[in-house]
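Only one protein chain is missing from this complex, and each of the others stays in its spot.
Then we have chain A:
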Amino acid sequence: MEEVPQGCPGTGSAQAGRGASCQGCPNQRLCASGAGAAPDPAIEEIKEKMKTVKHKILVLSGKGGVGKSTFSAHLAHGLAEDENTQVALLDIDICGPSIPKIMGLEGEQVHQSGSGWSPVFVEDNLGVMSVGFLLSSPDDAVIWRGPKKNGMIKQFLRDVDWGEVDYLIVDTPPGTSDEHLSAVQYLSAAHIDGAVIITTPQEVSLQDVRKEINFCHKVKLPIIGVVENMSVFICPKCKKETQIFPPTTGGAEVMCQDLKIPLLGKVPLDPHIGIQEFCGHHPPKEEHFLSS
């Protein structure tokens, strides 16, 4: 993957190839000629590759720590409960790749075959890909700027041999930046079914979800719905409920009503999920997600 100069204006920018930080970049002439603004050929290549993938779902959140990767993993497991459904889980959180740990696949490596990179299979019908599989140690940090992350995402979509897949779930990092733009851009010719947005009940989280919803509108990404995670805590001893993250403005329910977006469900805080993830297992709670 090529290094890009710090301060790179972006290959699509009007300053591409002409900015001060372009001096010395191996792609300077290419950008200055306007070739950088041409559509990326990878988009067509990815469209071809995605012909064997029936449904593509992006899992987004405005905030970190709301349980997006947990949800993605459990959704993938839930869909794969039916042996006849082929499921693929792609983790494009390049800096914080949690999916291998959650799926019990830490330490697994990716193999190359004639038809591309092979995903790591956790079940016969559930394959996983993550930058986590390309790192040699759990302490390795991926200290990459946007363009390098974008290149990785392009490779994941173009070079992984997913095979015939019914559902491709794409787990993203929080926010509305490079990874999200790249995923939408590279899949632009391949038809994404839509996005599921995860939130917790409090306004501080919902505020970021509204930005995420605006992002989806801007890039014309359909919204399948919102999941409210960590809705309520049920004490294992006295069984009484407490709202640890209080829905001071009505939670996701009111927000979804206001914005006319489906609320797919509410998931309570469950200490067992943390333990299960540590062990790489999944509790039989997929009914929550499947019923949506």
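Please note the rule applied: contacts are C-beta pairs under 8 Å (C-beta built on N, C-alpha and C of every residue); 3 or more make two chains touch, one makes a residue touch a chain; residues count from 1.
As a working rule, contacts and distances are computed from a predicted model.
One subunit of the complex is not drawn; among "Cytosolic Fe-S cluster assembly factor NUBP2 isoform X6", "Ragulator complex protein LAMTOR1", "Unc-93 homolog B1, TLR signaling regulator" or "Aminotransferase class I/classII large domain-containing protein", its UniProt record names it "Cytosolic Fe-S cluster assembly factor NUBP2 isoform X6".
If you put the hidden chain back, the residue from A:33, A:52, A:115 or A:248 that touches it is A:248. For the options A:64, A:163 or A:222, the residue in contact with the chain missing from this view is A:64.
Residue positions on chain A in contact with the hidden chain: 6-10, 64-65, 69-70, 94-96, 98, 101-102, 138-147, 149, 173-178, 180-181, 202-204, 207, 210-215, 218-219, 233, 235-238, 240, 242-246, 248-249, 269, 271, 274-275, 277-278, in rising order.
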